[in-house]
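Have a look at the structure below before the remarks.
All protein chains of the complex are present and in place, except for one that has been dropped.
Lettered A, B, C, D and E in written order, each chain numbered from 1.
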Amino acid sequence: MTAGRILVINPNSNETVTAGLDEALKPLRIAGGPAIACMTLTEGPYGIESQRDVESVTLPLARLVEAHTDTDAFVIACYSDPGLHVCREATAKPVFGIQESGVVTALSRGDRFGVVAVAGRSIPRHLRYLRQMGLEARLANERPLDMTVAETASGADTFDRLVAVGGALVEEDGADVVILGCAGMARHRAGLEAALGVPVIDPTQAAVAMAVGAVALARANALAGTPAAP
Amino acid sequence: MTAGRILVINPNSNETVTAGLDEALKPLRIAGGPAIACMTLTEGPYGIESQRDVESVTLPLARLVEAHTDTDAFVIACYSDPGLHVCREATAKPVFGIQESGVVTALSRGDRFGVVAVAGRSIPRHLRYLRQMGLEARLANERPLDMTVAETASGADTFDRLVAVGGALVEEDGADVVILGCAGMARHRAGLEAALGVPVIDPTQAAVAMAVGAVALARANALAGTPAAP
Amino acid sequence: MTAGRILVINPNSNETVTAGLDEALKPLRIAGGPAIACMTLTEGPYGIESQRDVESVTLPLARLVEAHTDTDAFVIACYSDPGLHVCREATAKPVFGIQESGVVTALSRGDRFGVVAVAGRSIPRHLRYLRQMGLEARLANERPLDMTVAETASGADTFDRLVAVGGALVEEDGADVVILGCAGMARHRAGLEAALGVPVIDPTQAAVAMAVGAVALARANALAGTPAAP
Amino acid sequence: MTAGRILVINPNSNETVTAGLDEALKPLRIAGGPAIACMTLTEGPYGIESQRDVESVTLPLARLVEAHTDTDAFVIACYSDPGLHVCREATAKPVFGIQESGVVTALSRGDRFGVVAVAGRSIPRHLRYLRQMGLEARLANERPLDMTVAETASGADTFDRLVAVGGALVEEDGADVVILGCAGMARHRAGLEAALGVPVIDPTQAAVAMAVGAVALARANALAGTPAAP
Amino acid sequence: MTAGRILVINPNSNETVTAGLDEALKPLRIAGGPAIACMTLTEGPYGIESQRDVESVTLPLARLVEAHTDTDAFVIACYSDPGLHVCREATAKPVFGIQESGVVTALSRGDRFGVVAVAGRSIPRHLRYLRQMGLEARLANERPLDMTVAETASGADTFDRLVAVGGALVEEDGADVVILGCAGMARHRAGLEAALGVPVIDPTQAAVAMAVGAVALARANALAGTPAAP
Partner (left out) sequence: MTAGRILVINPNSNETVTAGLDEALKPLRIAGGPAIACMTLTEGPYGIESQRDVESVTLPLARLVEAHTDTDAFVIACYSDPGLHVCREATAKPVFGIQESGVVTALSRGDRFGVVAVAGRSIPRHLRYLRQMGLEARLANERPLDMTVAETASGADTFDRLVAVGGALVEEDGADVVILGCAGMARHRAGLEAALGVPVIDPTQAAVAMAVGAVALARANALAGTPAAP
């Protein structure tokens, strides 16, 4: 009865990241639930690190969203939420940004959230965006891993570093829920949660979970012939 | 692979409300997804309208949550989110309140949210709680239906009244997403959305949708033997 | 001419705490002013440390408030302000919570207030409540003594620890007024004030002081046959 | 045992206002409690309506505070709280401003406060000061009487106008406690409270009530030979 | 000694708008001061009304800023401040957005600012941006002219409409300074200021005035051989 289709777009052109998303979203592929497809924005830069990288994908994302008229919900899988508002303008279907979804999900799992960023330079951009969302009141702190993306990927030390930075968020900053501030760290989520003893949110999983719910509800109404209310 | 079980508790003792919840949650019962059970808190008052009503259910809810050790997530289905923090203390499983979930879901569907309350007297309690959540920055306004629960139930005029009040939230207050501020108006959600032209959030559906995602993710980790990260 | 009666309720069942309150309030027993009675909530837990402890006293407090129809004002003497709103619903007489009164009194004695908590685990609950009150803008910091209540009571080192923690609030966090975040530390107030060189607020004294004023004003009106204004 | 002395300073030179304060404070003159003296700042302007009026009294107030070394607490009885910070610098004794005290007292009597100003032109000054205090989150609204001080004094219509403006604060703006935004309307407090059905705060009474508590506590410590804590 | 060069970029391709900017900036072309050049972004849409219009100019603006290495400061002359952060990333020279400059200039001319928008649909985008800037605390209100750009240009009724909307901002919303929320209404600034009796800010003039100061200071340092401080 539900079914439907969610499109998760990796706005960078790194196929390994897309494959990682695909793996991370397996638990949300429920038998009778919406299909979850992951795709790479081929026009995107190899990684989204600067404001220019962010701006370079906004219109390609909007065009891609417009083109997929058969899709029930979209997820933009980059923690900077590039192009979120132009994509929302481009379609009446729900569009989820992973930072936004990660933060609002964290708000329902703890009182003050900490964020683990990959690089320190993206933190000011994230804080500016938190202000835009009006959600800074419950931020405990955001701390960087201070690793290159390459180092993060090889991962030998990534988990140890996550535990150290996440631990500082919990012990020193008072966070009782932690968000992975990046689309590519989902494989560490459960382990980090066990290590820290507080909920850890992978933002792409959070966004897709919200999309699953939105699609299920929208399709039920469509089947019922929606405006049958009174 | 997912499965698992979500318990939705109606903290008042009105079985008709519970039956309505059960109906409203059908779209979220996805084949292969978590079972969604609705139950009535028999010790609860017939309706939750006063602060005393709120307080009267907090410990019964906590006991009930503690007793259901086989449940993967809980939803407290009253817009006052009674007992939310004591229930979270009582279990390590996720517990969702419907006001909290309704508001954070609305934050990902529009910029400023409006709330339709049943009775004007509950609005100050809701505003106080919004401040507690630190989420008042994006409230457009909350307006009451000014109907009795009985009138709401009979429903002859309920939908018209919802359209009038929701319309004022959109046109006069600038809301671009509307939350039904009550556990019992889900049957009007889709119709109101069509009438207003902006997303309308039923808070119980929003909470259960978040619970579906949380359960799917938690069970995947459990199956995988969680802390296998590095 | 004033007289009248204030009831100070210790919501835990520890009589030693009640006796300490009684002692701490002596300076506010003014010859012609309201009588100040302290009582123990016998149904209460031995200490209020968890959210469950908080919830367990809300209805007993409301019943107690309702039963004392001869009382002119109530003070709930626990820094978590348990049951404050349900008690206010239960009576038209003023009801004061000691955290609320301590904070608003501090706002009139300094620019940024620091709070000394007994245990670190209660700090998130206090911060959540500060947000609910909308009063977090002037919080310098809250720091814990990290002592057990038993250690606090024996007190050998309590004063030294208060000076250390209070000093950090003043020197490192910029507090220019300090609140004792507990109902049972009044005997250290004056000494700590002398040691720190900034005003130190005992929250129960602050609440009862506000109650004295409220009772004096209410009784004057009653004697005068209130609504004689125009 | 308490006794001590509170000096209430009317910063304008209108003796009728001072006499009104003296009358309004009768209920707070408790046998055994601090003496409450009211005095007129003879250098003050006849009324304090402009920013220049405010500035003209700051140093005279500080000198007056410095000169009264035998006084235990001071109250500056003008709703603009002129010179509050310079007076606090001039003495180690507590100094209370009536707007500050009125607002913090209102915070403990209701959730959202409304203010009745005499003249519309002072409202921006009051709002700026509320921001300075960090207390604007719970303001419902401030509305003017739009009467001259002369008209207010003659009073034929003052009470009716107070009921109308206070009613708008309650009914339209959601205030559940109302502050009289002026030092000279205490005689209407009780009547207005009866008419509106919500607590009405006279700010001078609120400030003196806080001063009574502060003096009682300070004198108890002094008698006890303060720093006898540990 | 000063001189230097400011480039004002109209991000839409409407040359009439650019010519209007050029005219509006005449008073800021001071003998001896920086040259002020206005140019049209030829790749831009004819008007910037949607989020897509905003996104379509961000990279062209960044490229243009990068190409003008001989320019001392840049002004992006559209009230949505498109591309502001990517342009700041693209150059070490100061870049001013006109909404940001208009608002911060208004903050130094009044206590609460009102904004006149051309179209109602852009108001949510402006409010979201105000939150991003953290500057919403002093917003009185934003109201739309509800005219098409074409109607605004012909202007027969534009001034009357500005007076009506500006008057509502002042009289009903309490604004004591008004911002023209558009790059193309500078010719009405002085007249509207006279009509309303409060300062009226043209945001492009405000931005260029800030740029004049920044250029003058930067060039003085360059001439002096900057880091000669100690």
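Brief remarks follow.
Definition applied: a residue touches a chain if its C-beta (ideal position, glycine included) is under 8 Å from a C-beta of that chain, and two chains touch if they have at least 3 such contacts.
Note that the structure is predicted; figures quoted are calculated from it, not measured.
In the full complex, the chain left out of view touches A, C, D, E. Of E:A37, E:A119, E:A168 or E:A209, it is E:A209 that touches the chain left out of the display.
Across D:P27, D:G44 or D:G83, the residue that sits in touch with the chain not pictured is D:G83. Residue in contact with the omitted chain (choice from E:R52, E:R125, E:R143 or E:H188): E:H188. Across the interface with the omitted chain, subunit E contributes residues 1-2, 26-28, 30-33, 94, 96-97, 100-101, 104-105, 107-109, 133-135, 137-138, 155, 158-160, 187-195, 199, 205-206, 208-210, 212-214, 216-217, 219-221, 224, 226-230. For subunit D, the list of residues touching the undisplayed chain reads 50-52, 54-56, 58-59, 62, 83, 85-86, 88-90, 125, 128-129, 131-134. Listed by residue number, the positions of subunit C touching the unshown chain are 111-112, 137, 174, 176.
Just so we're on the same page, only the chains that are shown with their structure count from here on.
Same interface as B-D, judged by over half of the contact pairs sharing residue numbers, among the pairs B-E, B-C or C-D: B-E.
Note: centroid distance subunit A to subunit B, computed from Cα atoms, is 23 Å.
Centres computed as Cα averages put subunit A at a distance of 44 Å from subunit C. Within subunit E, contacts with two or more other chains are made by residues 128, 131. Taken pairwise by the contact criterion, the protein chains fit none of the simple patterns, being neither a path, a ring, a star nor fully connected.
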